[in-house]
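One protein chain is absent from this view; the other protein chains keep their places.
Read from first to last, the chains carry the letters A, B and C; within each, the first residue is number 1.
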Amino acid sequence: MAGIKAPVSEQFHSAGQRREGAYLGMWLFLSTEFMMFGGLLCIIWYYRLAHEMQVSKAVEHLHYGLGGFNSALLLTSSFIMSLAIQAARKAKMAHLRSLLLVSVGLACAFLALKGYEYHSEYQEGLLPVLTSQAPLKEPAARLFMGLYLISTALHAMHILVAILLGAGIWLRLRLGRLPMPERLTVIETFAFYWHAVDVIWIFLFPSLYLIGRPV
Amino acid sequence: MISETSHVASTEPSYLEVEHGLKSWLLTTDHKRIAILFMIAVTFFFFVGSLAAGAIRIELITPQGDFLTPDGYNRSFTLHGVIMVWFFLIPSIPSVLGNFLIPLMIGAKDMALPRMNLASWYLLAGGGLFTMTALIAGGVDTGWTFYTPLSTMFSHGHVVAVIAGVFITGFSSIFTGINIIVTVHTLRAPGMTWFRLPLFVWSLYATSVILVLATPVLAITLLLVVAERFFGIGVFDPRLGGDPLLFQHLFWFYSHPAVYIMLLPGMGVISELVTASAHKRIFGYSFVAFSSVAIAILGFMVWGHHMFVAGQSMYASMLFSLLSFLIAIPSAIKSYNWTATYFKSRLTINAPFLYTLTFITLFLLGGTSGLFVALLAADVHVHDTYFVVAHFHYIMVGAAVSAYFGGLHFWWPKITGKMYPELWGRVAAVTMFIGFNLTFFPQFILGYLGMPRRYHSYSPEYQFLNDVSSSGAAVLAVAYALPFFYLTWSLFKGPQAIANPWQAAGLEWSVPSPPPKHNFPNVPVVDFEAYDYPPEATRGRN
Amino acid sequence: MNESTFIKFWPEQASQYAGQVDWLVVTFTGMMLLFVLPVFICLLVFSFRYRVGSKVPRDHRSIGNHKIEMTWIVLPFLGAMILFVLSSRLYYISRTPPADAMEIHVVAKQWMWKFQHPGGQREINTLHIPQGRPVKLSMISQDAIHSLYFPVMRNKQDVLPGTYTYMWFEANRPGSFEGKCAEYCGTDHSTMRVRLIILKPQEYEQWLQESDTSQSLARQGDDLFRQFGCSGCHAAGPDASLVRAPPLEGLYGRNVALADGSHAIADSAYIRDSILLPQKQITAGYEPIMPTFSNVLDEESVIRLVAYIKSLATTQPNGETP
Partner (left out) sequence: MSVSRLFGVYLGALVLLGVAIALSLTGFAHRGPVIMACALGEAGLVLTYFVELKDNTSLVRLFALGAAFWILLLFAGPMIDQVTR
């Protein structure tokens, strides 16, 4: 993920110009992420439209409680991340490091919970590929579980990358390699990525877990 | 016009001479050297793709299908399509000419993200070699379109490996796109406003928007094809609850705009070449500039015209047909404006001009034939026939490749510091025009007669036109081989080029040929419009 | 009729619709020439007249002209819109089969075409149709996507797995023509061709007689209906069994109330889905107990069953014919 660029500066005239370049570059990269998940959401909604009944049978089996708690975790981590940016601006290094660590910890908790969710779905025979998918009979319902697995797994991979990047930045902060606020762009662009992954989840969660749940 | 030409005589070493050795090339972050790396890569892929095209044309000389086996033929056209689309046409102008010229044209020292630029090359070269190995060693017979469920359930071959290669190369496209957009936004020289930008920059900017926004949709679609083939998650398989038409929607959401990825940069090159050969400002600058943007946006709204007979709803087809007519407007604007620019000009006839003429002619023929395909009732007849094959070859080969060759000749002195042999350049351009029309015009007729595309054997009634086409392909092969030889020759024996051999306007001609590593000794200040030709450039002495 | 000519520049027509398409294409070509030829002529004239060395008035200013720009934007656009409307009308015609069309079922598979006539006659890679009568092809694929293409009719339609697609035409001359698969479908795609034989109506009747017509399509479906035990549950009246399943008499073409409160028209696609994916749409008031037949029946058998159920449409649920 090409978020973090060291200041190769010879082509830039000023720090402001470089910062603008980093912002634009990062958002363009995140646009590609949005388009990719946008494609997935398009597929999910296309099948929701085509097979409303069968999809709702699959939705019934999803653990909305776990998913909802995970959503809250991600929102919290986004909030903490925005606090971390505030700390970085004021060069409160210790503060920044601990906030970053909390944020990364929350993301790890998200992954752990997601793993637990997969595990219980595996035991209920819901996950495609791995199980016989006994509770779901119709192809369209099984397909929806397949889409659920692909989109959440792809999202989890993005969370994993975010955790690794966050840990890397924490380490560089710890070693004093990232003086603030001079290298603010590094942590700012990283936070963009963090929030973008959160935003993607915000749309994935209701599209998969909530809509069409039978009462 | 660029006033000061004094620093041309500066003694700073050129970007080619400043460092030596393989490592200085493979680890370079200089946009000019990366452009050369791209040029070597796409030339290689062009050669491989052309070999496959040769095999196809040899096969089609006789109706029986006696040169290749059916599978061999299917693999040949798949190889031809995959290599030409993703490894030649898409990267050619943006990554070679765009990389080299954009910083020079906007007065910057380099691209905004130089390391990403180099990464883009490694992704293209690595992904390309990987894909090519899979295509040649294993073979894939799905066609470049990977239509499901054929590609997921019924195709035997290294589909997943090829998809992985294309997927990796997608990142190369995205990186180049991001880099160009960020560069144009942040690194314009003082005074270089948007409406002073050369039109080449406008069109590449629009291209990059498409690259960045369309490629991820292809990535996720191909990922789902792999999931279906490997894990049986049948997103596009009706037996598993999926819908093959959804694949076509997503695929063409990328692949139709991808046509504009191939064509828009060519239009940019032609806008430069037209003004340089006319020695005057382009007619209707803002119309040409905005038509690029219009194409980038409208290009995303017309993909359904690939699905008129696919089982798409009748009303969706009508909507897409209507939108397809709209996108013809910006293309028509460009052609008319280029032609109007020549009015009362002082026209230099040279190889780049001949390529320009080739481009405009073939693009108009290709574009109007595209309208037949957008015309619902006509498309029902010609869809998936050679008419369509002829149409998109007029656009992608006739237009886009001619623009690439024209641009290569025009900027060859700037890139290499050597002049190409003019006579040979003209011979190659004329041969290309003749060979191209001989190859592809008969295919319009073949298609209307009803010969479907991707046919290994065909009814004898189509043989005559197929033979004309195959003989044209031989001429075309010569026309493409010629520049390879004389341009290589010029590297060693060609006369030294001066800074501005064409008396063209534009910042890139104000620096020495070849330019020094950091392009401009001082940051240029732009206080002139684009194509700022003085009256005497047009009137001349004769 | 079908002389193999070495050189040919225009395809034959075998329907009135084909003539209309040709007319549209010729008109559109003329219009496009009107917009393109001036450019070619100007390019040639300008590059000769304004070449370096010729003594002509030149002007380095060319800023542009909004009036000219708008002219060459609006005129081609208006012209194209007229043709768009005309071609949409033709497209609409080609996609809406008339109600009285004779229905022939098509099953495509790698790499052959199978046709089933209403009378039960079956053909492979050859299709006999009568002249002067609209023929509706109801098509489905057993594997990849195919596309049935008859150049003489100027018509084609992709054949999809899992969904019926339709095409229709009315031949206006007898003859023997080639049809092809137009959607690339794997190794022997290019050998997947059809011989379309258009016969005069009385010749067609004769051909029907001579072909194997032991049983009509609906009769064949009736046999399958018993063979696969459908009659065990779906019988009405005196044979009604313990298992309660919706009666099929008079079902075809009716508006069916579904368990989720929605409605569906019982057309062939609905009946096909009900056989292969019985859980997809449950009729209101019935238990979802029907097993799926997707692994048991091939597409041709499904077509026969649908034909049988369709033949029950004229029978009332109580067994009387109206």
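By our rule, a contact is a pair of C-beta atoms (placed from the backbone, for glycine too) under 8 Å apart; a residue touches a chain by one contact, two chains touch by 3 or more.
Just so it is clear, the model here is predicted, and its values are computed rather than measured.
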Exercise for the section: Please identify which of the visible chains the hidden chain touches across the whole complex. Expected result: A, B
Problem - Of A:76, A:98 or A:131, the one touching the omitted chain in the full complex - result: A:76
Exercise for the section: Check each of B:226, B:301 or B:498 against the chain that is not shown and name the one that touches it. Expected result: B:301
Practice task
Provide the residue numbers of subunit B that touch the chain removed from this figure.
Solution key: 185, 213, 217, 245-246, 249-250, 253, 300-301, 303-304, 311-316, 319-320
Practice task
For the chain that got dropped from the picture, name the residues of subunit A it touches.
Solution key: 20, 23-24, 27-28, 30-31, 34-35, 38-39, 41-42, 45-46, 49-50, 64, 68, 71-72, 75-76, 78-79, 81-83, 85-86, 191-192, 195, 198-199, 202-203, 205-207, 209-213, 215
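The definition used in the following text is that only the chains that are shown with their structure count from here on.
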Completion exercise
Chain centres computed over CA atoms; the one at greatest distance from subunit A is chain C
Problem - Per-chain CA centroid nearest to the all-protein CA mean - result: B
Exercise for the section: Report which interface contains more C-beta contacts, comparing A-B against B-C. Expected result: B-C
Fill in the blank from the handout: Rounded to the nearest Å, the gap separating the Cα centres of subunit A and subunit C is 45
Fill in the blank from the handout: Within subunit A, the set of residues that touch 2 or more other chains is 51, 54, 138-140
Problem - Touching two or more other chains - residues of subunit B - result: 239
Handout entry: Residues of subunit B touching subunit A in the complex
Key = 29, 103, 108-116, 119, 174-175, 177-179, 181-182, 185-187, 212-217, 219-221, 223-224, 227, 231-235, 239-243, 246, 250, 518, 523
Practice task
Using the touch definition up top, name the residues of subunit B that touch subunit C in the complex.
Solution key: 65, 70-71, 74, 141, 143, 147, 149-150, 153-155, 238-239, 244-245, 278-287, 308-311, 314, 317-318, 321-322, 325, 328-329, 332-333, 335-337, 339-349, 353, 357, 360-361, 364-365, 368, 371-372, 375-378, 380-381, 383-385, 445, 448-450, 452-465, 533-535, 537-540, 542
Fill in the blank from the handout: Within the complex, subunit B is touched by subunit A residues 2, 5, 8, 10-13, 17-18, 20-21, 24-25, 28-29, 31-33, 35-40, 42-43, 46-47, 50-51, 54, 128-129, 138-143, 146-147, 149-150, 154
